[in-house]
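Below is one structure; the comments refer to it alone.
For this view, one protein chain was removed and the others were kept in their places.
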Amino acid sequence: MPRRDGGPVETDGRAIWRTFCAGWHLFRGTPSRFWLEQELHDLFGVEVAPSAETADEIYDRIASCIASPQFRPRALFDSFKLEILATTDAPASSLDAHAAIAASDWDGRVVPTFRPDALVHLNRATWKQDVEELGEAAGTGIDTYAGYLGALQQRREHFRRLGALATDHGHTTADTTPLDRSDAERIYAAALAGSVEPAAADAFAAHMLFEMARMSRDDGLVMQIHPGVLRNHHAEVHDRFGADKGFDIPLPVDFARGLRPMLSAFGTDPGFRCVVFTIDETTYSRELAPLAGVYPSMRLGVPWWFLDSPHAMRRFREAVTETAGFYNTAGFVDDTRAFASIPARHDLARRVDSGYLAQLVANGQLGLDEALETAVDLSTTIPREAYAPR
Amino acid sequence: MPRRDGGPVETDGRAIWRTFCAGWHLFRGTPSRFWLEQELHDLFGVEVAPSAETADEIYDRIASCIASPQFRPRALFDSFKLEILATTDAPASSLDAHAAIAASDWDGRVVPTFRPDALVHLNRATWKQDVEELGEAAGTGIDTYAGYLGALQQRREHFRRLGALATDHGHTTADTTPLDRSDAERIYAAALAGSVEPAAADAFAAHMLFEMARMSRDDGLVMQIHPGVLRNHHAEVHDRFGADKGFDIPLPVDFARGLRPMLSAFGTDPGFRCVVFTIDETTYSRELAPLAGVYPSMRLGVPWWFLDSPHAMRRFREAVTETAGFYNTAGFVDDTRAFASIPARHDLARRVDSGYLAQLVANGQLGLDEALETAVDLSTTIPREAYAPR
Partner (left out) sequence: MPRRDGGPVETDGRAIWRTFCAGWHLFRGTPSRFWLEQELHDLFGVEVAPSAETADEIYDRIASCIASPQFRPRALFDSFKLEILATTDAPASSLDAHAAIAASDWDGRVVPTFRPDALVHLNRATWKQDVEELGEAAGTGIDTYAGYLGALQQRREHFRRLGALATDHGHTTADTTPLDRSDAERIYAAALAGSVEPAAADAFAAHMLFEMARMSRDDGLVMQIHPGVLRNHHAEVHDRFGADKGFDIPLPVDFARGLRPMLSAFGTDPGFRCVVFTIDETTYSRELAPLAGVYPSMRLGVPWWFLDSPHAMRRFREAVTETAGFYNTAGFVDDTRAFASIPARHDLARRVDSGYLAQLVANGQLGLDEALETAVDLSTTIPREAYAPR
């Protein structure tokens, strides 16, 4: 998202909105512009472009909309015709909110996703506390590596019972090299004792990706991997405000060597399914399409984060289809915290995919009937199958 | 090539064909689809799309075609109007089949290509046996490094006499750093004794690329290099079935540093010609086009393997032409084992190149007469010149 200055942060909603509207030209050509434009028009009925002059008028209209019953989250969920919405949750989460939805008379499908990143990166500042909460949630001891594995396994089962279909893994690299059991135990013990070396922590994180793959093979949760982001890039912001306050910058990723241990072990196992995402586009044609084309357990995740935009989504199809086809990709999954933007995001992805299919038809490379079937498959059959319980 | 499951391998041709036809939708958007469609229609006269329903009808038609005399290999070669077909052969090959063709009354041009990969990678399981066969074929001792070099040189001459135009080199990296003579001798002796370190084997492979360049400079064989593939990615398949059973995944390649020793030594030598291929597209505009643009001995190989498909071939022209022009590329060379697909592959490459030229004309960037001349050059003059004996 473009920004122009590093000035003080506004906390008043209307003031922020005025600044935003006055800088509307900064978003030209960006997906934020495309989503917001569609959202403002289709959802909130706004007919004017954002600007310093129109900011208040639009603000008032949105405020009046979201005060009305048809803009309550469940009402929007129903009107958006969402088939499923997945949250990501720490393994220690009670998932009470999910249980409450399940117990309610509303039939919207909102499921948790198992995200153990904080627990497998031993050198995060909060690790000790997080792993203790894991032990409490699982009701088991975590003072041994075996106990830790057991607790993770037990929480996965808890997630699965509340409807979870998948796990989610954000690592700096794609390394999945397993450790010898004794090495894993030794590093885990060192972490508990508060003295883990950076290289040992990295090796443990890679090892745990392998272990998570093994558990996925056993319990059928689909494993989502999205490596290659240097988080907390701005040292001062990180020091003042803590981790995960933005300033995340993508890195090159070595999927060919990184995923080799995991795919060698589980890549042809019918019980295992992984979906691999990237924001390093250079890996599309070089590594990810060849890997997804040859390992039956792998699906290629669609463009995500910095890349779920028109040109980037088009480049994705152009780079991977010729090697992996359409049916080894996973279908569009948005990754947004902006609930009201969901229809615009899916609509944009569907337009781009349809544009790509239309070009194949116009070029005489695909029949119109085939293109229409593929367009429907990309938005329904393929994602349903990619995330189906195994 | 897309695939959907890791099930047991069918060995019955008709059963395989039925499975293939039932999964025809999996190939949508892939070059396999485009080639096969053209091949089935133009060569075998098939008028229906493959599907579970049409599988037997198409199978029977193909079976009846290939039983007829006009579908014999030499007849197809003539009807395809092939100017030259090059095989790749181990240095120890007798090349008897090539000699037999030369001695026959058929005038098709089928030539060998010298491929010494197995002999320069000292840590391959079969190396000792391969180098012994080399010595036998050359009729010289290979128990010293000098004998080994002499045997290679002698076999290159044998290949050249039977019409070979080129050598072919598939390495994991693009490194061409030469070793001191004494280091090369020492590592070679260690390999013969069965105890070569991985790093020494890698250094020797790089050294031998440099030596092969020197021999090319001396005997005029064109040197084809295509580095950057991690072979035998699936450990279990490799352990069960041996090397080169698929699961090859491309890697990033460092051409700028890797080729520097070779190009510094021979890159401006009129006696030397190399053609460099890649499946790491990131190197097109960053390294390969600048290198091909500045070293007279180098030609940039066209898209190959995972990349000889419409979008990838178009990206190649868009990425390299603006730096290296058309006349520093090598012209389309298909790399197929599927004999009947050759016309479709060349036709596709010519269409893509013509589409690129047409856009330049439509944009006012090139005259129509120039584009027509370039289109012909790309498919005739340029590859003939690239592989011409020096």
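Things to note:
For clarity, chains are labelled A and B in written order, and residue numbers in each chain start from 1.
Keep in mind that, in the parts below, a residue touches a chain if its C-beta (ideal position, glycine included) is under 8 Å from a C-beta of that chain, and two chains touch if they have at least 3 such contacts.
Please read these numbers as outputs of a predicted model, since none were measured by experiment.
In the complete assembly, the contact with the undisplayed chain comes from A:D280, out of A:D254, A:D280, A:E322 or A:D377. Note that of A:G246, A:G367 or A:P389, the residue touching the chain absent from this view is A:G246.
Residue B:E318 is the one among B:D60, B:E83 or B:E318 that touches the chain missing from this view.
Contact with the chain not shown here comes from a single listed residue; of B:T282, B:S309 or B:S341, that residue is B:T282. The residue touching the chain not shown here, chosen from A:G13, A:G29, A:P73 or A:G271, is A:G29.
Residues 1-6, 25-31, 33-34, 49, 230, 233-236, 246-252, 279-282, 306-307, 309-312, 315 of chain A touch the missing chain (whole complex, contact as defined above). Against the chain not shown here, chain B presents residues 252, 254, 256-257, 260, 263-265, 267-270, 282, 285-287, 289-291, 293-296, 317-319, 321-328, 360, 363, 365-367, 370, 373-374.
The definition used in the following text is that only the chains that are shown with their structure count from here on.
Centroids built from CA atoms put chain B at 39 Å from chain A.
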